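Below is one structure, written out as structure tokens; the observations come after it.
Take a look at subunit A:
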Amino acid sequence: MTARTLLGLAFAGLVLIALAALPFFAGPYAVTLMIGMTGYVVLATAWGLFSGPTRYVSLATVAFFGIGAYTVGVLSETLPYPLVLLVAALIGLAVALVVGLSTLRLAGVYFVIFTFGLAELIRQVVTWYEVNVTGTLGRYIFLPVTPEGIYWQLLALAAATFLISWGIGRTRWGLALKVIGDDEVVASHCGIDITRLKLALFATSAVIITLVGAIQAPRWTYIEPSIVFNPTISFLTLIMALLGGADRLWGPLLGAIPLFLLFEWLSANFPNHYPIILGLVFIAIVFLLPKGVLAALESRLGKGGAK
Partner candidate 1 sequence: MFEIRDLSLHYGQHLALDHVAATVGKGETVVILGANGAGKSSLLKAAAGLVKPDPGASIRFAGADIVSRPAHLVLEAGIALVPEGRGVFGDLTVEENLALGAYAKRARAHGKTSRDLVYSLFPKLADRRKQFVNTMSGGEQQMVAIGRALMSKPDLLMLDEPSLGLAPVVVGELFAALGRVRESGLALLIVEQNVRMSLSIADRGYLMEAGRIVGENTATALMNDDAVKRAFLGATV
Partner candidate 2 sequence: QDRTSVKIGYAISKTGPNAGGAGITTLPNYQLWVKDVNDAGGLELPDGKKLPIEVIEYDDRSTSEELVRAVERLATQDEADFILAPWGTGFNLAAAPLFDRYGYPQLAVSSVTDKAPDFVKRWTKSFWMLGGGHDYAGALAGIIKKAAADGTLNNKVAMVSVADGFGIDLVTAARPAFEAAGIEVVYDKTYPIGTSDFTPMINEAKASGADSFVAFSYPPDTFALTQQSQVADFNPKLLYLGVGTGFPIYGKNNGDNATGIMSLGGIDPANAENAAYRKRHEEVTGQGPDYWGSVITYASLQMLQEAIKRKGLDREAVSAELSTGTFQTVLGETKMEDNQLRTLWWTGQWQNGQFVGIAPADRAGASQPILPRQGWKK
């Protein structure tokens, strides 16, 4: 490890500590805001982990998110909290492996819509099961988790996600992913085991997303499939990551934070014209930042000499 990497890590550590200390200085609304924001940062980064380099655009985000939330809904009364999270992660992993294996032959938009269909299928199956087997639909979550607790958990998850993403980028696996993204045929002829690599990465990304759902669920007290399997979550995640630049470590973060704040600001100030303004801003962004936020920043900085 070079001195620069160490310095970078130390800096990241300091930022993390500062963020973790936030609830002691800022009010409850700030914590709430940070929960939402960190949630999307993790979702977008985890999404970019798989979809960025491989360019498989996944809309299955909410499937895993919902699985996480539902697991908490089902088990929160019966198991201790850490175990519930563990079980959620394991279920997410299992589903991810099945999904990953079944999607291997799909490419492009077929993959996109397949993953969307999958999320909806899972939602339908959960609904049907609840209706016909357990005979209830909504689930109550009365866990004694404070907003601060949720925030810290998400922050830790964010740190872990960045660490994983950064680590992959530095190893040959990072290169392998870029190769896969460009041309799978070449990748396999270079000796890369595409199947295994894609599967491992998809599973990692899915487990992280599952955990986001599981960690956030206690905030809503009550969950039902239409709440936790809301496809908007998949769309927002995708949009944020793409906007920031999904193939770079910090890209999704730089998409998620400004977009999240934009949503927040617009819905606070223009509750009646929110969609119109949001849409226009969105179109403007696409036209003004053609390569994503991070690339735009980089070229700015690049002109200033530092890269």
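What we mean here is this: contacts are C-beta pairs under 8 Å (C-beta built on N, C-alpha and C of every residue); 3 or more make two chains touch, one makes a residue touch a chain; residues count from 1.
A word on the picks: all candidates are chains of the complex that A comes from, given by their letters.
All figures in this text were calculated on a predicted structure; none of them were measured in a lab.
*Asks:* Thinking of the complex as a whole, which of 1 or 2 is in touch with subunit A?
*Replies:* The answer is candidate 2.
*Asks:* Of all residues in subunit A, which touch candidate 2 in the complex?
*Replies:* It comes out as residues 27-29, 32-33, 35-36, 39, 124, 127-128, 130-132, 135-138, 140, 142, 216, 219-227, 230, 232, 264, 267-268, 271-272, 274-275.
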